[in-house]
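Moving on, here comes subunit A:
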Amino acid sequence: MNKERRDRLYAILCTLLTIVFIGVMLFMATDLPHLGLATNPDINEVPEFYVEEGPVETGALNAVTAMILHYRAFDTLGESCVLFVAAVSVFILLRIDGTASNDTIVAIDRRYEPVNDPILSKTFLILVPAVFMFGIYITMNGHLSPGGGFSGGAILAAGLLLYLNAYGLANTERFMTSKLYRRVTALALCFYAAAKGYTFYMGANGLETFEEAGIPGRILSAGLILPLNICVAIVVSMTIYSMYIMIRKGGFNK
Partner candidate 1 sequence: MTNVFTLLRITDRLSLQFGSDAVGRFFLCLVTIMWVLVGIYAQKYKEHQKHNARFFTFYILTWVMLAALTMAANYLTMYLCFEFMTLLSMPLVLHNGTPESIAAAKKYLFYSIFGATLGLLGMFFTNAYGTTLAFTAGGVMDPAKIAGKENVILWVAFLSVVGFGAKAGMFPLHAWLPTAHPVAPAPASAVLSGCITKAGVLCITRLIYQIYGTSLLRGTWVQTALIILALITVFMGSMMAYGEDLMKKRFAFSTVSQVSYVLLGVFTMNEAALLGALLHAAYHSIIKDGLFLCAGTVIFWTHKEYVSQMKGLGRRMPVTFGCLAIFSLGLVGIPPFAGFLSKWYLASGSLSEGLPVLNWLAPAVLLLSALLTAGYLFPICIHGFFPAEGEPEAEGKEGSGLMLGPILILAAATVLLGIFASPLKDALQAAAQSLL
Partner candidate 2 sequence: MSLIPNIPAFSIILLMLCGIVCLVLPARWARHLADCAIALACAMSAVLLVAFMRGQEVFTYSMGEIGAPFGNELRAGPLEAAVATLFSVVTLLSILGGRAHLRADIGKKKVNLYYISVLFLLCSMLALVYTNDLFTAYVFVEINTITACGIVMSKEDGYTLAASMRYFIMSLIGSGLFLIAVSILYALTGHLLMSNIQEELAALYAQGQYRAPLQVAIALMGVGLSLKSALWPFSSWLPDAHSSASASSSAMLSGLVLKSFIFLLVKVFYRVVGVDIIRSHAILDLLLVFGILGMIMGSVNALFERDLKRMLAYSSIGQIGYIFCGIGLGTIAGVAAGIVQVAVHACTKAMLFCAAGGLMDASGGSKKFKDLEGAGRRDTYAGVAFIVGTLSMIGIPFFGGFITKLSLVTASVEVGGWRSTLAILAIIVSTILTAIYYINVTAIIFRGEEKTPTRASEKLREEWKKQMRLDTEYEFAIVLFIILNLAIGLQSDRLMDVIRAGLAVFG
């Protein structure tokens, strides 16, 4: 059976498989608990606890952030590690090491970078401060309003990339060096893991942690949640920035 016939058979088989799969899933979806009903099985004591006890106990008015960074903190710790490990894998793949001379790096850089378009760089000049301001606002108010470390971090990363395109690679790299990246990310994640390790240990063994809910509605309330949000924002923004640099240029400058 030559190659084309095998491919055609494989294609037919796959489409059939998918159609059957979608049919089964749709049939199953009809039997699932209908959306929006207050009597669904997933509206049980768990969400009620988060909405009722969460803000009171942790001081975070946003119940989702309370859940993410206090009650189900182990998931979020795991998730930041997913981001960190993904960045490490991208480093393994794309970082050009050894004695790649500077012109090869510049050559690779030219590969993707458009000519410095004056209109774009001027508009970015105006946008960059606004974006940074907005990102910091979202991160700091994670526990009071929708937002938090992840979305704030993404906006900060966008700000960094805008800064990169506005001021060109050379300026950005004056402060965004590989050493800075590694130190800041490692510090943020270590603080995160250590803080959460501490709270897990104290909580599991019934000891009292120093966290206290503070005055609800204020920024400096909700115990550890604010610093953790900041760490997460740092990790997210640094990771996204480093992935962009890796794909674009194959590495920070030395």
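The rule we apply is simple: a contact is a pair of C-beta atoms (placed from the backbone, for glycine too) under 8 Å apart; a residue touches a chain by one contact, two chains touch by 3 or more; residues count from 1.
How these were chosen: all candidates are chains of the complex that A comes from, given by their letters.
Bear in mind the structure is a predicted one, so any value in this text is a computation, not a measurement.
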{"item": "Touching chain, any copy counted, for subunit A within the complex - options 1 or 2", "value": "2"}
{"item": "Complex contact set, residues of subunit A against candidate 2", "value": "24-25, 27-28, 31-33, 40-46, 49-50, 70-75, 77-79, 81-82, 84-86, 88-89, 91-93, 95, 97-98, 182-183, 185-186, 189-190, 193-194, 196-197, 199-206"}
